[in-house]
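The complex appears here without one of its protein chains, the remainder shown in place.
In this document, chain identifiers A, B and C correspond to the written order of the chains, with residue numbering beginning at 1 in each.
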Amino acid sequence: MGQFNSAPERPELARLGHVALETPDLDESLRFFRDTIGLQETDRTEDTAFLRSMYDTEHHTLSLTETDTAGVNHIGWRAQRPEHLELFVDQLEKEDIDVSRLSAGEERGQGEAIRFEAPNGHPFEIYYDVEKPDPQTEKESQLKARRVSGDTLVRGAPTRLDHVHLRDRDGAAATEWLEEHLGFQVNEFYRNKGKRWGTWLSVTPQPHDLALSTHEDTGDSDGRAEQFHHVSYRVETEHDLFAAADRLRENGYKLDAGPGQHAITEGKYLYMREPASDIRLELYTGGYLIFDPDWEPIEWSDEDIGIAGDHQWIGELDERMKPTIPY
Amino acid sequence: MGQFNSAPERPELARLGHVALETPDLDESLRFFRDTIGLQETDRTEDTAFLRSMYDTEHHTLSLTETDTAGVNHIGWRAQRPEHLELFVDQLEKEDIDVSRLSAGEERGQGEAIRFEAPNGHPFEIYYDVEKPDPQTEKESQLKARRVSGDTLVRGAPTRLDHVHLRDRDGAAATEWLEEHLGFQVNEFYRNKGKRWGTWLSVTPQPHDLALSTHEDTGDSDGRAEQFHHVSYRVETEHDLFAAADRLRENGYKLDAGPGQHAITEGKYLYMREPASDIRLELYTGGYLIFDPDWEPIEWSDEDIGIAGDHQWIGELDERMKPTIPY
Amino acid sequence: MGQFNSAPERPELARLGHVALETPDLDESLRFFRDTIGLQETDRTEDTAFLRSMYDTEHHTLSLTETDTAGVNHIGWRAQRPEHLELFVDQLEKEDIDVSRLSAGEERGQGEAIRFEAPNGHPFEIYYDVEKPDPQTEKESQLKARRVSGDTLVRGAPTRLDHVHLRDRDGAAATEWLEEHLGFQVNEFYRNKGKRWGTWLSVTPQPHDLALSTHEDTGDSDGRAEQFHHVSYRVETEHDLFAAADRLRENGYKLDAGPGQHAITEGKYLYMREPASDIRLELYTGGYLIFDPDWEPIEWSDEDIGIAGDHQWIGELDERMKPTIPY
Partner (left out) sequence: MGQFNSAPERPELARLGHVALETPDLDESLRFFRDTIGLQETDRTEDTAFLRSMYDTEHHTLSLTETDTAGVNHIGWRAQRPEHLELFVDQLEKEDIDVSRLSAGEERGQGEAIRFEAPNGHPFEIYYDVEKPDPQTEKESQLKARRVSGDTLVRGAPTRLDHVHLRDRDGAAATEWLEEHLGFQVNEFYRNKGKRWGTWLSVTPQPHDLALSTHEDTGDSDGRAEQFHHVSYRVETEHDLFAAADRLRENGYKLDAGPGQHAITEGKYLYMREPASDIRLELYTGGYLIFDPDWEPIEWSDEDIGIAGDHQWIGELDERMKPTIPY
């Protein structure tokens, strides 16, 4: 954060920026994300709706594009500095990773960007220039850190994009790649039966901007083990988790799991899927922040939590948590 | 946060580390901070008690030393890297600021450190090496990010040190010095009748690790306008603000102000003073985080909030908020 | 509640039913009570809007009628049984109190009713037959105890009508009359400087359905000391008090007081006034219930709370709390 950062030798990511989803039924997906969850629609093109929540500072943190099949088009990360884009290109191409380039405006509200597949196919985008909502305009809140009007928010509405969770055939290897090439820091990890099962990584003081878990069984997704598990938005309190669950049930949606609390990250959660795209959303509150420059990753084993086969602290996850979105 | 940070040309602070208070009655101050507020006593020397809360990762975030008069001995900041200590010394001595050195262990739980007065007398300390509680020991929580047992926590107990608020004869000049010499970033500021009245600065993604407000009137403190206004700890929800207020009242303490919400930082607050030392504590929840590398400071004027002479959003501050601790 | 109640010798009230307000600007009053506070409009006649909240079981709990001047038309109480109406008439006429009669439907959604002035002019209504919202209709919630759709509720919206607070030149005498003629039970009272200042009464297990405080000074209301101080709706948590305050501020409304907590009734509060009518609303949460058949009234003196001139537990009331609505 400090203003004294000299130009780094290696490029860095500043934050998770947005997730671009594809849905076979845009209207139905908007009924979920906008009308029920309470994200605010901020822009629209012919086939794409853009949404954000109260403290999201960019043009959008979620886009929904109507396509034939559901999926994740890309996960957008903002670079720490403008000049980092080219440094990332250099670095990725040395690894023989194909990098495609987008010119300014090709993605609504965004400047130049690069896109590439992280190992095993996770679709990443990196950009720096981005359009920001002007908090001074008439429609916005009197509280200037807010980018949507608090007045329009429904009960339990999210306040900001928090993190993504991906699944990978080889979570340990994918984690190493993210540390080495994109500068992620490992904050917590979990060994299940002696093997690294999951890793929680960040480029910010959050315990995770990205979680990566291992998914060896390729049977359920046409042999594509690499999957998008969920996107997570933050709500303010446990009361909001219940208020959101209530709105979801009143609107005919089912829940996947929760309310509950993870042992890892200590976040309190509610999981559900948007039926048209089958994409999973987590609403999330609590947790902690890491300000130590020498944070030692927290290691968890099966014995630590004391419930065999699970790593929840309060509540449990079950079979309904399994289906996810292959790319 | 990223691991690719090259060695910076200029030293940086990683975080607010602790506040060292002096009190004429240690037992009475412990009745407040430990027995009522719910900080946990982690160590004790002959004249000093050390305390921390649930997610505080260092030996202590608050120390209470019994002395003849109440006061603030120093405000401790942790450097981003070990080698930054000497870089800070160089930089401060170029400004003709006296820097004193502490050897390892001179302050309990802490390695080498430097101390100096920021302009107008604010007593700062910078250190890197610090003893950390081992989350694996028997007394600690099963949730490994916690550094005290959640089981021992009372209703409304704080979860981590959040920020300090200082007052200065010339807040605008002091702010510039903090930006230039210690690398603070200005996140929000407030002009009262055209003049910079207050500034909210940070070295982390928090909207403030340090707030600095202008206090021209020197009449109330032996001509020393430079003052410590309050130290702030975070609680989890609005319910905790009420639970803490309840405990305070049951134990015979009065409140200064709140519960309420600031427009600036959007934090929800409760203020009170510890009677033996007259030092003010804020309990704080909510707010937002700044992950943008190009954050534009939010500017507030009197007209913005719409309540003349005040900048609160919910609730009001009054005369009781005035008395503070000169150094 | 039990089903074995034999026909009582004396009539009883079952509950506070509704408050009928008059406003010089119906649209503006609806912007407050419906669009900002989140009561739901359930019916409308030419000059009157009817509103209720989530668990209100009758046609309305608040009506707003456009008239030349603001005021309280009446406070409606539901009788315990149909035959109690005539028993109340007999009882009141023995006291030489004028009783007027309304035929069924004269007040929208309501059967036969009687109206009269309690001593010193408080305008009361008693009815038994009332139209009830059908929880099975399409618009309503899937949760059948709810009478409005939870889905439509805004952040911090009330869940039910709770109580009214009246002011009286002689609160002690008025209290005695309410006990003797309408069957109210005294649950708590407060002596200020040796004199009964306020009384909290109920016909249900709530600590108060009606509070009555003493207001000797007739200077501010054309010599009419008898006043309506506020109507109170319940919200679910402290978080809702803040969420409601937030919505009010975003919509340009000021607050009178709070968030805070009363010592008496232990309710947590937020006070504000609707600008067009100047009528005060309290949002209220917490408190306790009385199931003991032999409850001893709680007596409070100035010394009990320990803050001279006030009886709040957390937070304070101030000058802004004074103006009220004379009948």
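As a working rule, a contact is a pair of C-beta atoms (placed from the backbone, for glycine too) under 8 Å apart; a residue touches a chain by one contact, two chains touch by 3 or more.
Please read these numbers as outputs of a predicted model, since none were measured by experiment.
Only one of A:Ala14, A:Leu92 or A:Leu241 touches the absent chain when the whole complex is considered: A:Leu241. Between the chain not shown and the residues C:Thr67, C:Thr204 or C:Asn251, the one that touches is C:Thr204. Residue A:Arg249 is the one among A:His18, A:Arg249, A:Arg280 or A:His311 that touches the chain missing from this view. The residue touching the chain not shown here, chosen from B:Glu28, B:Glu86, B:Glu250 or B:Asp318, is B:Glu250. Within the set C:Glu66, C:Glu131, C:Glu266 or C:Glu316, the residue that contacts the chain not displayed is C:Glu266.
If you put the missing chain back, the residues of subunit A touching it would be 237-239, 241-242, 245-246, 249, 252, 254-255, 258-261, 268, 306-307, 313-315. In the full complex, subunit C contacts the hidden chain through residues 1-6, 8-15, 55, 57, 78, 80-81, 135, 142-146, 159-160, 179, 183-185, 188, 202-205, 207, 236-239, 263, 265-266, 286, 288-293, 298, 300, 304-306, 313.
As for the chain not pictured, it touches subunit B at residues 36, 141-143, 149-151, 153-155, 157, 236-237, 239-240, 246-247, 249-251.
The definition used in the following text is that only the chains that are shown with their structure count from here on.
For the pair subunit A and subunit C, the distance between C-alpha centroids works out to 47 Å. Taking the mean of the C-alpha atoms as each chain's centre, subunit B and subunit C sit 44 Å apart. One inter-chain figure worth recording: subunit A and subunit B are separated by 31 Å, centre to centre, where each centre is the mean of the chain's CA atoms. For subunit C, residues that reach two or more other chains under the stated contact definition are 237, 239, 246, 249.
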